[in-house]
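Beneath this line is the structure, given in structure tokens, with notes to follow.
Removed from the display is one protein chain of the complex; every other protein chain stays in position.
Labels A and B are assigned to the chains in the order they are written; within every chain, residues are numbered from 1.
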Amino acid sequence: MSPLLAALAPEAVLLVTALAVLGLGVSIPRARNAATSLALVGGILSAATLRFCPGGGVFLGGMISLTPLAGILQLVVLGLALVAIVFAADSFPDAHFAEALALILFAALGMMLLCATDDLLMIFLALELTSLPLYVLAAFEKSRQAPAEAALKYFLVGSVSAAFLLYGISLIFGVTGTTNLHALSSFPGPGDPLLLAGMVMVLCGFAFKVAAVPFQLWAPDVYEGAPTAAAALIASGSKVAAVFILAKFLFGGLGPWAGSMGAPGWAPVLAVAAAASMVLGNLAALVQSNVKRLLAYSAIANGGYLLLGLASGEPASLPAVLFYVIIYALTTAGAFGVVILVEKSRGGSRLEDFDGLSKSSPGLAICLLVFLMSLAGIPPLAGFFGKFYLFATALENPGLIWLVALAVALNAISLYYYLIVLKHALVLPAPDGGHFAAPAPTPTPTRALVAALALLVLAAGLFPNLLLTPLTRSLRPATAAESAPACLP
Amino acid sequence: MTILTLIPLAGALLAALLPSPRAARTAAAGFLFAALGFALFLALGYDRAAGGIQFVERQEWIPALGVEYFVGADGMSLMLLLLTTFVTPFALLAAGPGIPRIHVVLILLLEATLIGTFTALNFIHWFLFYELSLVPAFLLIRSSGTKAATAAALRFFIYTLVGGLAMLIGFLAIQIAAGTFDLVRLAGLGPSLDGLLCARFQWPFAGALVFAGIFLGLAVKVPIVPFHTWLPDAYAEAPSPVTMLLTGLMSKMGLYGFLRLLLPLFPQRMQELAAPLLWLALATILLSAFTALVQTDLKRMLAYSSINHLGYCLLGIFAVAAVPAGASSASGARDAAMTGVLLQIFNHGLTASALFCFAGFLEARSGGLRGLRDFGGLRTAAPVFAGLMGIALFSSLGLPGLNGFVGEFLIFSGTFHLVPWAAAIAAIGLFITAVFLLNAIQNLFTGPLPQRWAKFPDLTRSEVALAAPAIALMFVLGSYPQVLIALFNQP
Partner (left out) sequence: MILNATFLAAFLGAALVLALPERWARGVALAAALAGLGFAASAFSGYDNAPGAPHFQFVTQAPWVPALGISFHTGADGISLALLVLTGIIAVAGVLFSWNVAHRPRAFFAFYLVIIGGVYGVFQSFDLFLLFVFYEIVIIPKYFLISAWGSTNREYGAMKLTMYSAAGSALVLLAILATSAASGAHTFDLLALADPSRASFAPAFQAWVFPVMFVGFAVLAGLWPLHTWAPTGHVAAPTAVSMLLAGVVMKLGSYGALRVAMTLFPIGLAQWKFPIAVLAAAGILLGALVALAQRDLKFTVGYSSIAHMGFVLLGLMTLNLSGLGGAVLQMFSHGIIGGLLFAVVGRMIYDRTHTRDIAELGAMGLARTLPFAAATFTVASVASMGLPGFSGFIAEFTILKGAWMAFPPLLIPAGLGVVVTVAFTLIALQRTFFPAGEAPAPPPLPPITPPEKLGALLLMAATLAVGLFPSVLLDPILRSFESPLMRTLIQGGPR
């Protein structure tokens, strides 16, 4: 067996699973449980393959680049996809259920490929593989107007950004003659205007995925309109992959062109984008009345924090950025999980729908507390440590002090809107005769998963080394003894 | 010495716990007499030949801040202790058997704090008891229940507290400069204290400022014009037994403060400022006398008369301060003036409390009336009462043979030698005093007896028994003042 195929074993397993689920859905009409089980088993198998026999090495001229860091991120993305599957199993309607699962698996495949490549063309391919299923998933509730409109917006804006991306890649290729990030980094400064244009367009394409200002307009509508499980995946998995690839592009490909506060380059641009995202996201979230929409603006703000981390221009900030995005993804996924459960009982996700949650499901309320407080950056939760680490690393570059001050201030402001949600959930009583009068019939797997995520967030906050050490270790250059065994000879 | 402070405290505790108010009152009286006896015992045990401060007890309390538990007494303190332990039971019993238990407890607590003040030799210790005395006094003043009493009590508390604060700040500065709160040591520093203050704060006015602060605090307490406005209301509105305590004892705290705190520490300043100080004393004497003249309320008149008599003490003190020790010709005069001051302190305490006791009897019988115009000819209806109260009034006037005379005489004779012009002006006050006191006697006791007082009950036997010791003392001390003088013939 060729080393390439051996290295791609996890992806292969996932592909097979996706196709199998699709086939199941086509052949047997009401195969909900079977499809779920199949998807989960396949996903876990893929994860196991990834964990215990990860292939290593660079193939096809950098199109497939499997480093230990990539391995960690692939695991994370796969885990998030599995979470989305469980959420979907508890919330998606029966119609086309298996197709939905298959779409999730395809998106996951795309995200895994995104994490494992160093080539711009491959990036585009993987990005499309991720996005197209997500567009479809977003439109799953096509019977209602708002979700349909949101999904259409998502699709249109996403397609335009994909076009930008492709055009930018072609410009870069035209000037430099390569699409490999490593090769790109050996190019001198951004002298050629065409090259500059290409870079900017590629960045715009990525910025869309990360939902950074000024490409964030799709996020609130999509988060609100899409089925919550899909929103969970968009918010968590796709964000992780997008941030990772953005980081690789900036530090790997455009390293020499970083610039700084004084000099032109992508770093100052990123700083401005970060500031704008943080401000917009946090301020807009203050006035939201729908929790999903609030989470969307929170996502925009967090995108801003991530851009802040990248804006220092130092590759040393990579562990902080990755730590933060992983924690953020876990937290957001958990939060969306709670939203799913509330939607099931109360039929909506407005603030009032959360009233009295602590009385009917105290455990769920506590989980929500954990997630939102982690997002707000309150110790001892992981979100706090992530932000702390991010800000501390950013400050290695003293010129960013103003940006960090802004971030800290906005972070304090963000506490307000998270507390508003928690006020509804923990303080305000349920409306009389509300559905919460009787214990809400919450599905157990989602509940268990939400609880597990909450525990994870708490553990990562108390013992950050659990996540930090693998990340930092994987960033060190690999020694000969560490080359991973392949699964298949 | 600590035992003396503890006796009334123990009494207060017991009184608080006993079931009935009458039992509380009896127990309290018992404790108070015990305190009196102990004070007498101490006074007799005082070694007159050696003089100075005796019965010293000294313990570390807060070494980090230089605060010690340091008590002791010299002749002057012992005299004040005797006064305290005599007047307090007098006041308690004058209140009658119907006194609520809380008042009994408060009176006992007040005595404890007073004893503490008169025996303290470390400033913070002194200040602690000084401030603590304000609380029972405040509560006692407002216990007559009227709105006026409440306002008067509040004013008393705040004025005195502000004064106390000024003193505290002054002494803090002293501690910073001289390193100690120990009054004995500070007295030993004498004139150099001023210099120390100026050097430490590098400001030539530091000494003056500290002096002003301490002076202000004492001025409010004595009181000296123009800081006296709290007194007439407090004395008039409080129940008479409380006023007995106020006039008899608490006013002495201010004078004691001058003698113990200000005079030994700032002799030079006092000498420099002698003229303005004397004018203040004179203003106090004259203003209060004239105001007393126009009063129609008996208790108010007595209140102003109190201020007046305290003014004589101030006169004496300032006169002594005005002429420094050293000039031998003056030393006899100084001794005379100082002896007069101390005697007057004791005698005024005795006489004024007796007067207010009688005023209380009058008020009780008349149903709350105490205007001078309301009465007349009581001599016929209540001869014993008129007689005894008359004696007290004459003593206050300074009739020879009664105790009030000796003190005033000595003060004037000493002051006349030291600062003649002040004595001359002050004499006017004597004259006015005589006028208003005689006026009072006339209005109350002589003249036609109005119909409504025809049945004015005379003093009961218990009341006579109560007043008798005081009256007797007035005669004794009038004839043999040596009894007291012997205690402190080396001030």
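Here is the rule we go by: a contact is a pair of C-beta atoms (placed from the backbone, for glycine too) under 8 Å apart; a residue touches a chain by one contact, two chains touch by 3 or more.
None of these values were measured; they are calculated from a predicted model.
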Of B:40, B:56 or B:165, the residue in touch with the unshown chain: B:165
Among B:154, B:263 or B:485, residue touching the chain not depicted: B:154
Option from A:86, A:295, A:373 or A:430 whose C-beta touches the chain left out: A:373
Selected residue (touches chain absent from view) among B:33, B:201 or B:290: B:201
Per the touch definition above, residue among B:53, B:128, B:399 or B:449 touching the missing chain: B:128
Residues of chain A (touch criterion as defined above) contacting the omitted chain: 319, 358, 362, 373, 378-380, 384-385, 388-389, 391-392, 395-396, 398, 401, 404-405, 408-409, 411-412, 415-416, 419, 422-423, 426-427, 464-465, 468, 472
Hidden partner interface residues of chain B, rising order: 61-65, 124, 127-129, 131-132, 134-135, 142, 145-147, 149-150, 154, 157-158, 161-162, 165-166, 168-169, 172-173, 175-176, 179, 201
